[in-house]
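Note sheet for the following structure.
In this view, the complex is presented without one of its protein chains, the others remaining in place.
Our next item is subunit A:
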Amino acid sequence: MTTATPTVGAGAQATGKPTSAAGRVRSRLNSRTATLVSIVIALLWTIPTFGLFVSSFRPEAEIKSTGWWTVFTDPQFTLENYQDVLFGASSSSGQLASYFINSLAITIPSVLFPLAFASLAAYALAWINFRGRDWLYIAIFAMQIVPLQMALVPLLKFFSTGVTVAGIQLLPAWNLVDEQKFAQVWFAHTCFALPFAVFLLHNFISQLPRDLMEAARVDGATHPKIFRTIVLPLITPALAAFGIFQFLWVWNDLLVALIFAGGGNETAPLTVRLAEMAGTRGNEWQRLTAGAFVSIVVPLVVFLSLQRFFVRGLLAGSVKG
């Protein structure tokens, strides 16, 4: 390679200016083709979502008999699907409003708890000196690779029967009913999120300037004070990044909710209800399309408005790791 490149370079130089001008035209053309192709692909990528979106506004009879692309020649729109799927009276209609509230009730605490606990832990692991600190960090870091499937069966048993060692009941069963089951889901989501949360926040917190910390220590600030007044304000972008990440994860989660929330409209989130509808009412497209869009719209808004934070968090989490 090293021997070949100089000759190529010399050749290009020898032919002088015309080539470079032609080259400039060619590269502009290239970039124009690249622009065109990349836009076409981006549009193709969006077509499935767009089809769903358009369909959700079409009358039931239309959805079931013609393709959504016919709206361009025969536009017919209605809001009835949304009315039906959100507030409909019959049990088959979806009643998604109720599940929407469940999704909110599950997601908000499931984001806050790991956020708070992990930032405390990450601070301790980064800036408090104690024996075994590095090993502890490595242990928590390593837990990221444990698939959550590994914890599901015993954790469910823990909620339903408590902890018994050698016949002695150490912890009682939780015995939760109806909406109280939210607590189980919060607990499970918090546990499963912690390893990644600690890792991500540790990445940020450990990179704060050492001088700053030492100056605060010299001034007599205690660790809790440093944490509250110096660290927290500085890591808001990281908190936002993890917050968005966790929000999308919990809102979109199916497995954890399916196991710990149960299936009824007292606790189950949108994803559980939609998966159920897709299974039992797979041909009720007027409800499925509107329902899917109801579940998509919140994460989409969060995502689009906070994309900058999300991407930054993603890059910090995956590339630095």
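The rule is simple: a residue touches a chain if its C-beta (ideal position, glycine included) is under 8 Å from a C-beta of that chain, and two chains touch if they have at least 3 such contacts; residues count from 1.
The rule we apply is simple: contacts and distances are computed from a predicted model.
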{"item": "UniProt protein name of the chain not shown, from \"Protein translocase subunit SecD\", \"Aspartate carbamoyltransferase\", \"ABC transporter permease\" or \"Hydantoinase B/oxoprolinase family protein\"", "value": "\"ABC transporter permease\""}
{"item": "From A:M143, A:A173, A:M213 or A:L234, residue that would touch the chain that is not displayed", "value": "A:M143"}
{"item": "Hidden partner chain, residues of subunit A it touches", "value": "1, 5-6, 8-9, 11-12, 30-31, 34-35, 37-39, 41-43, 45-49, 51-52, 55, 63-69, 86-89, 95, 97-98, 101-102, 104-105, 108-109, 112-113, 116-118, 120-121, 123-125, 128-131, 133, 136, 140, 143, 145-156, 158, 178-180, 182-183, 186-188, 190-192, 194-195, 198, 222-225, 227-228, 248, 251-255, 258-259, 266, 271, 274-275, 278-279, 282, 285, 288-289, 291-292, 295-296, 299-300, 302-304, 307, 311, 314-315, 318-319, 321"}
